[in-house]
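Notes to accompany the following structure.
All protein chains but one are shown in place.
After this line comes subunit A, so read on.
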Amino acid sequence: MFLARSIAADHKDLIHDVSYDFHGRRMATCSSDQSVKVWDKSENGEWICTANWKTHSGSVWRVTWAHPEFGQVLASCSFDRTAAVWEEIVGESSDKQRGLRHWIKRTTLVDSRTSVTDVKFAPKHMGLMLTTCSADGVVRIYEAPDVMNLSQWSLQHEISCKLSSSCISWNPSSSRVHPPMIAVGSDDSSAVYSGKVQIYEYIDHTRKYAKAETLMTVTDPVHDLAFAPNLGRSFHVLAIATKDVRIFKLIPMRRDATHSSTPTKLEIQVLAQFDNHNSQVWRVSWNITSTLLASSGDDGCVRLWKANYMDNWKCTAILRGDGIPVNCSHDVVSQQSLLTASSAERKLS
């Protein structure tokens, strides 16, 4: 791997989250300086900051894009106990700002009484739904019934997880065989023996979310979790960032009609476990095709994990800060090929 480009983000404080939009042409960064910046990728690959505005009155923890079917929409969540929804609009021809794009706040969600730790949009086939989780252990699912009017959001579900929540992840599967499923992670360090990952499933009959499973083997605080893209499999894959990196396989058991008012029973298997970070793991995330998992840990490294066709997982790359202060963009070429072919002939004059 090599460093292609360095972008001067210019936030006045730590960046807490960076999020690509669906097509990878736009990016949003959020920071402890309470602002969000939106960047657009130009034709030659350079990132240009097209918006920069104060979003909250506390550190902004996460920022995320809605699916482009709903327009250019961002959601952010903050230490200030709120989450907000933003939309980019193009100035009307009558305005002085004709054709200019700018971001406006559509709504503020103030239901939480504690810091909102994560905000995620549900898969698009569920409509325009936004989910938050807070340090008070409540997961809230909001819906915008009229996608043309983003100032109206209604709180559809409140799930009380009883443990301080740090992260949520929706199962991206849109298959009709799989009802909506959300995983919630907790970083509560006081409840030592409780399973820190809970999985909730939507029950059509009761129109409510019910707990399908708690992963009892995960008892250490969980800082992040991520469902892998589904790729037509019958089972689900969930990666967890806790004191190590753990990948679980969740296999829905066959169910008959009489049990349709209870969540699907899931068989849990561990696909892999890595403790190479030697310490707490803070983030996990899958690439688009779920062929690679990346994790970030207390050792200050990002590690990439890959399964070969025999389903054996290995670390394939490490990214680590070199500690050298930088004052301009770099062009470091550090890729190495192991196949040097020194024993093959070099036909170079």
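Criterion: contacts are C-beta pairs under 8 Å (C-beta built on N, C-alpha and C of every residue); 3 or more make two chains touch, one makes a residue touch a chain; residues count from 1.
The definition used in the following text is that contacts and distances are computed from a predicted model.
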Omitted chain (choose from "Spermatogenesis-defective protein 39 homolog", "Aminotransferase class I/classII large domain-containing protein", "Dynactin subunit 6" or "Nuclear pore complex protein Nup85") - UniProt protein name: "Nuclear pore complex protein Nup85"
Candidate in contact with the missing chain, chosen from A:G127, A:P145 or A:G300: A:G300
Per the touch definition above, residue among A:A4, A:V110 or A:V270 touching the missing chain: A:A4
Residues from subunit A at the interface with the omitted partner, ascending: 1-20, 22-25, 27, 29, 31-33, 58-59, 68-72, 79, 89-90, 92-93, 124, 148, 174, 223, 229, 231-232, 282-283, 285-289, 291-292, 294, 296-304, 308-310, 314-326, 330, 332-349
